[in-house]
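This is the structure I have questions about; it appears just below.
The other protein chains are all here in position, but one chain of the complex has been omitted.
Here the chain labels run A, B and C in written order, and each chain numbers its own residues starting at 1.
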Amino acid sequence: MMKTSDMIKMTYRDAIRLGITEEMRQDKDVIFLGEDIGTYGGAFGVSKGLLEEFGEERILDTPISEGAIVGTAVGAATTGLRPICEMMFMDFITLGMDALVNQGAKMRYLFGGQSQVPMVLRLPAGSGTGAAAQHSQSLEAWLCHVPGLKVVTPSSPAQAKGLIKAAIRDNNPVCFIEHKMLYDAVGLVPIDEDYILEIGKTIVERPGKDVTIVAYGTTLLKAIEAAEFLEEEGIKVEILNPLTLYPIEMQPIIDSVIKTGCLIVAHEAVKTGGLGGEIVARVVESEAFDYLTAPIIRLGGLDVPIPFNQELEAATVPQRNDFVHGVYRLLNRI
Amino acid sequence: MMKTSDMIKMTYRDAIRLGITEEMRQDKDVIFLGEDIGTYGGAFGVSKGLLEEFGEERILDTPISEGAIVGTAVGAATTGLRPICEMMFMDFITLGMDALVNQGAKMRYLFGGQSQVPMVLRLPAGSGTGAAAQHSQSLEAWLCHVPGLKVVTPSSPAQAKGLIKAAIRDNNPVCFIEHKMLYDAVGLVPIDEDYILEIGKTIVERPGKDVTIVAYGTTLLKAIEAAEFLEEEGIKVEILNPLTLYPIEMQPIIDSVIKTGCLIVAHEAVKTGGLGGEIVARVVESEAFDYLTAPIIRLGGLDVPIPFNQELEAATVPQRNDFVHGVYRLLNRI
Amino acid sequence: MIELSEELLLRMYYKMNQARYFEEKLDELVSKGKVHGTVHLAIGQEASGVMPCLALEEGDLVSMSHRSHVQAIGFGLDVNLMMAECLGKYTGYCKGKGGSMHIADVENGNLGGNGIVGGGFNLSCGAALTQKYHNTGKVVLCFAGDGATNTGSFHESLNLASIWKLPVVFFIENNQYGMSNPVENHINIENISDRSEAYNIPGLTIDGNDFLGVYNTATKALRYARAGKGPVLIEAKTYRYSGHSKSDKQLYRDKRELIEWQKKDPLLKMKEYLRENRVFTEKQILKMEEEARVSIEQAVEFAQKSPQPELTTILEDVYA
Partner (left out) sequence: MIELSEELLLRMYYKMNQARYFEEKLDELVSKGKVHGTVHLAIGQEASGVMPCLALEEGDLVSMSHRSHVQAIGFGLDVNLMMAECLGKYTGYCKGKGGSMHIADVENGNLGGNGIVGGGFNLSCGAALTQKYHNTGKVVLCFAGDGATNTGSFHESLNLASIWKLPVVFFIENNQYGMSNPVENHINIENISDRSEAYNIPGLTIDGNDFLGVYNTATKALRYARAGKGPVLIEAKTYRYSGHSKSDKQLYRDKRELIEWQKKDPLLKMKEYLRENRVFTEKQILKMEEEARVSIEQAVEFAQKSPQPELTTILEDVYA
């Protein structure tokens, strides 16, 4: 157990930056490329100050060329560097899909194991910023359908630091999804430079016994709020956080469902075709199937593009109350 | 019921071409663009002869610019044409994702309903041709996660004609997925120029009562082979074909599962994150949940890129025997 | 040299002022926290945004960038509906679904702003293909920024437009930066219009703050495209005064640079022209400015009084 004295309070944004900084200090092969990551410090401020410390050779401001950003990272990774690259918004990965999916993810396999592609692709995702449909998507499900990629997503500052470091050290292309509404979230973060969160893990974020909730990103925070509210009514929700979305570790989820008999799976991404379906399918394929005491509830974004108007935008994705009602329904309280 | 006299035998390839030809004859606003679709007749011969009939104004050979192909189609569609466009291989949609997802699919919504984008995107998909990982993918799950798109896929020549015509007449961007290994498949096709298969339907491909199988593309043909084999043993498999993958019509599947109590969902696409998970999730969310007498079986491609070697390639995706064994397992015969 | 009627000059000056006021007002609303999300202001770019639109003929089309208010006003969009859209109201052009970046008036040929840098290039090719196919004699004007010319889409679109001789004018507002990236850091040539040589189409670089020069060049280019000779690439050098978007601290540029450019302010320059050529009296000039200002005050009032969209509208407009 970590002592609080070994931790400092910081934002999710700062924690990502700290992880990157530590890794760049200890490994000269780590470089960072993307749009406006230098003087500007990145659209969301994640790379602020890195140019000053690491210089223009390692912090590379690119033209507006998403395909080239990802493809250049792939090429650099195959030849010995360990690039981190950033899509300013996850939505723009539409322009880097070929480099990511047809090159980065497949190269090792195509070449029979001859190469490796140690790179990190940072992807600020999600709605809530009023930037409308082309700047608000959560597209992780696409990436979780591409063998050769790994997909991780932190939901707290500590997780952000631990996962970004693990992603940088990993020898595969790792998609690192950041939720924009979490950048200002504050939490305790281990100062240990070897604090790493192993890729491939699902963790119990909050223990409980009555209902299992699986969630990540801001949706996880909403689940936690719901759990806190429900606790006052004596309902103990167990919350699981799949820090690695692909390849996902199912056992902790299965174990939890066996214990609770009830499951809610939630994400902000559009419900149809989202990762929720995959998780539900794996649960019913597992030994947990026989322990289910109620139909599984899947929460997800409405099947629409994200609208601009603030109220509409909020109503498009799952909120705290959706969890509360979901739990009530599972426990037959409504 | 269609009389055989109103039908002619033809290949899947020819049926798609017939559908396109009929629509182009009756609507001058239909144009067709893509790489090598003119003199060459398309990489898979689908557009053979169209240049001769419709001329260079309507059959447009493009440069190797997938983004521009899709984007130009979107722009033409918003301003009054009804373009059909072709990605030579579905794998290349990685280069057209922005135009498709961020422009074509969202434009109407972003503009509050001001515009419509009546276009068809033809996508030859799947493995079996020995073209390796960059030319063999089945990426329909990505598209089924994008509100604003419709996704259809025919598995027989008749379906091919009926669906391509419906897709061309639809006022939305319709992704039309063709499986490459079906191009030579022969079947009876209605000659009626108003033979249309309504978009949004799931059909019973083969009635049965013991086990429900949901499949599409070549995987459907393998399921049918398995059903024929099992029939000899007295097992009656009901096969459902979701001709429209998105938005998918679930009721026929749910009804079938209520009848049989057993379900196999199958596709060639990589299993994790594939459409199978979505279908499974919707079934367990439905009234059919209580009728399930065995865990659902989900078949899908292995979580790997498609290898080149012929035997490896075949072993990567579900085959007839996987269905047979699946049915045995569900019926407790093994 | 193209003859300018008094009526046209009036329209030019009015629109440029309207655009300036629109954005200043919007900026004010943003800093008061009254706007959800961000906005991209083009203060300083009024000549390059308005003038090409005024050179259009009835029925021509326009595709706009993410920095589109000035372009939209130039094209003739209703500032009431624009402001309402920026505030996310149901009366806005997009019923509050698009916001500042996605204002559009498709029926009247405005194909909308685009949140994807470079996203408009191939849409414009498509729209131009429709014009060519239907022989409408209409042209598509495609706005984009300097940064956008580094996207793959730029290349694919200009190549396609060239080989198919599409009636489209690509109008690049080179405001010296792609967000924080100075143009000399992301492009290795002096004039972006030289990129036209890769496609064998005409390329012109002009002073984007000179309303008259912009108007004349755009007119000529549109005429060329309309005649079926193919696309034209225009680069208009200009400058944005505000930050890239609301969160921009502008650490990447020197205040003095801004001051230099402000001396070449397009509104100032036009005002000088009007005075020097004695087209209008000082009083008339001020009256135009005042009318423009009032129109924006009214737009804000209209927008603020307008209703929010109903929640049920979320599910509408996904499919036709």
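Just so we're on the same page, a residue touches a chain if its C-beta (ideal position, glycine included) is under 8 Å from a C-beta of that chain, and two chains touch if they have at least 3 such contacts.
Because the structure is a prediction, the values reported are computed rather than measured.
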Practice task
Specify the residue from the set C:F154, C:F211, C:F280 or C:F302 that touches the hidden chain.
Solution key: C:F154
Exercise for the section: For the chain that's not shown, point to the residue among A:G19, A:G130 or A:G148 touching it. Expected result: A:G148
Problem - Identified contact with the non-displayed chain, of A:T11, A:S47, A:N102 or A:T244 - result: A:N102
Fill in the blank from the handout: Touching the hidden chain, out of A:T11, A:S47 or A:S65, is A:S65
Practice task
With the full complex in mind, choose from B:G112, B:G126, B:P190 or B:P305 the residue touching the hidden chain.
Solution key: B:P305
Problem - subunit C residues that touch the omitted chain in the full complex - result: 150-156, 159, 162-163, 185-189, 194-195, 197-201
Handout entry: Contact set of subunit A toward the excluded chain (per top definition)
Key = 31, 57, 60, 62-63, 65, 67-68, 70-81, 83, 98-99, 102-103, 107-118, 147-148, 150, 171-172
Fill in the blank from the handout: Note that subunit B touches the chain not displayed via residues 35-36, 38-40, 43, 61-68, 91-92, 95, 129-135, 302-305, 307-313, 315-316
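The rule is simple: only the chains that are shown with their structure count from here on.
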Fill in the blank from the handout: Taking each chain's mean CA coordinate, subunit A and subunit B are separated, in whole Å, by 31
Problem - Multi-chain contact residues (two or more partners), subunit A - result: 91-92, 95, 132-134, 303-305, 307
Exercise for the section: Name the residues of subunit C that each touch 2 or more other chains. Expected result: 94, 96-98, 102, 114-116, 119, 152, 318
